[in-house]
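The complex appears here without one of its protein chains, the remainder shown in place.
We call the chains A and B, going by the order they appear; numbering starts again at 1 in every chain.
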Amino acid sequence: MLTQAWKSFLRTRVGRSVFRVGLPSTNLERAQAAISSFFLHLQPAKVNRRVVEFRTTLGLGLISLYLFLILVGTGVLLMFYYVPATEHAYQNMKDLEFVVTAGQVLRNMHRWAAHMMVLFVALHLCRVFYTGAYKPPREFNWVVGVMLFLLTLALSFTGYLLPWDQLAYWAITVGTSIAGYAPLIGQKLKFLFLGGHVVGQSALIRFYVLHVIVLPLAAILFIAVHLWRVRKDGGLARPHEPQVTSENLSTAQLPLTKTYGLMELARGSTPAVGIDPEDEIFTWPNLAFRELLLFLATLAVLLILAICWNAPLEQIANPVHPPNPAKAPWYFLGLQELVAYSAFWGGVVVPGLLVTALVALPYADRKRQGIGVWFSRERKVALTIFTLCLVVAVVLTVIGTAFRGPNWSFQWPWKPVPVHETGTP
Amino acid sequence: MASEPDKLQRRQFLTLSLGWCSAIFALGASLAAAGRFLVPNVLYEPSRRFKALKPEDYSEGPTFLPNLRVFLFRKGNSFRAVSAVCTHLGCTVNLSGNGFHCPCHGSVFDQGGAVRSGPAPAPLTWFELTLSRDGHLVIDTSLAVNPDKYLVV
Partner (left out) sequence: MDPNLRKFYPWFAALSLLVGGLVLGAYCKDQFREWKDWQRKYLHDEMARAATAEQRADAARARIEIRQILLPELERVDRCTTCHVSVEDPSYAGLPQPLAYHPNHDRHPFSKFGCTICHQGQGSATTREAAHGRVEHWDRPMLEMNYIQSACGKCHLPTDVPDAPKLTRGHEVFVEAGCIGCHKLNGVGGVIGPELDKVGANRSPEWLLKHFKNPAAVTPGSAMPPIKASDADLEALTLYVLSFTGEPLSAYYVSMKTIPGPSAGRRLFEEKGCLGCHSVGGKGGAIGPSLDEVAKRHDPKWIFEHFKNPQAVSPGTVMPQFNFTEQETRALTEFLLSLADTNVVGFLKVPSAVGPIERGQAVFRKYGCLGCHGPDGQGGVPNPNAKTAQQVPGLKFVSEGYTKEELKKRILNGQREIPAMDPTKPAPPLYMPPWHDKITQGELNDLVEYLFGLMPKGEKLEF
């Protein structure tokens, strides 16, 4: 009944002006649906069969994108009640918790989506590495992805300060202090971020502007480029992709665009040879429907988290009274653990090397083996090195989270060192 | 008797319909919730219901309450409260002889607040006056009443 109503709407003049293609029933219409819609045309009319299989990518990139969209939605709503002033911010958080309809749920959604996004972007990075999908011709897209990872961390970090409670204030104090250890530019950078020497009103407004407009715009830009490059680099990486070299450039080996594939639909023949059309299926509805399902699943999980667990809010920020220990947000705790040993090596050298290594990776590792294959045997060295670094990062983060108590002393998570009312352990 | 593939088709169709209906419902509910979210439940403004002094603390005749822009009138044991905001463009009116007069554009109101002359389009609003349980006058500027409604204490 609903479909009948929708179909009759699509036949009206208004309907036809908005939806050029309506409900496709022929292959031509399916192809047209994909390319005539602004939102759908970021994906090609036909995709390789592998793309719709869950195990190819585990949908991690898509989930990250969905989380970003949910964050933008909930974030904009929260902006109607939040004032980035030190006299107001904390009270606004309390208002959201107590007097705003659905304020608590929306805030929870925003917070858990933020944490999940950091996690899923990291997982997406690992997936791309483990399937060798950074290798040529996708080197630049990998770099764009690393930039997006850093943008995600920056977004999470700038948002962390906004509640202006003890958790926020001291996490940012620690985080910006770690940044201050960079040689030559560190202190100047810290001064610029904070708009001063201490975390105060200047820091709050700068972090707010970064968080709600500068970084989201940058993220949207980079996401657009990132998705565009996926398209232009030939879709998701897969094994035995026909490679374009100077030898076969003249022949009709054109795997990088789909125009010739569509010509097959329209004209019945195509100059492209050597491409197996049976491996390709239509984006609409196969991929689109699965993407919708993934979105619903992500939303469902997020709603469950938001309903069951409240985002933390501690006492109002008190510059005189640091908690013991003062911890950076969880994704920086590995760094903080390293910094506890050596500020220079842990705070500057290691993160610097890590980022450089990540960015340089596809230019250093140009071997074409193992593209599109999970844990390919041909890449044992690369896989081992990466896994080692990953494990160390995770272990350091876990130590920083659960095994560090007052004065950054070691404690077993099940036996926390008690802190007396005087504030000393 | 529907054949097997037909029954399957119908069940699948129903499932799909259920899916789309729920999805549209979820979308609608989310938008509605977002809309309700944006309606404030508390206002960071002075309340429109104002608890004044006890009746015996007010002298006979008019008293001006500046934070509410209200004239309170006492005649023996009867009280009335009228808005001092000119209905033309919002200036504060003055008392004059037997009525009110607005200094901005010359509107003149009579004792009951009705417009005698001038650009004002509507009479002055009389506000509801009640007595709180602990004996204070309460003026509610969100409730308009008839000009001849007095509060007798």
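The definition used in the following text is that a residue touches a chain if its C-beta (ideal position, glycine included) is under 8 Å from a C-beta of that chain, and two chains touch if they have at least 3 such contacts.
Predicted, not measured: the structure shown is a model, and the values here were computed from it.
K.L.:
Out of A:Leu293, A:Leu354, A:Val381 or A:Val395, which residue would touch the omitted chain in the full complex?
P.N.:
A:Leu293
K.L.:
So which of A:Val72, A:Leu303, A:Ala326 or A:Ala343 would be touching the chain we can't see?
P.N.:
A:Leu303
K.L.:
Extract the touching residues of chain A with respect to the undisplayed chain.
P.N.:
87, 91, 94-95, 97-99, 101-102, 104-105, 165-166, 281-282, 285-286, 289-290, 292-293, 296-297, 299-300, 303-304, 306-307, 313-315, 421-422
K.L.:
Take the complete complex as the reference. Which residues in chain B touch the chain that isn't displayed?
P.N.:
Spelled out for chain B, the touching residues are 12, 15-16, 18-23, 25-26, 29-30, 33, 36, 41-42, 44-47, 51, 132-134.
In the analysis below, only the chains that are shown with their structure count from here on.
K.L.:
Just the number, please: Cα centre separation of chain A and chain B in whole Å.
P.N.:
For chain A versus chain B, the centre distance works out to 47 Å.
K.L.:
Using the touch definition from the top, list the residues of chain A that touch chain B in their complex.
P.N.:
For chain A paired with chain B, touching residues are 1-3, 77, 80, 95, 99-103, 106, 296.
K.L.:
Per the contact definition, I'd like the list of chain B residues that touch chain A in the complex.
P.N.:
These residues of chain B touch chain A: 17, 20-21, 23, 33-34, 36-42.
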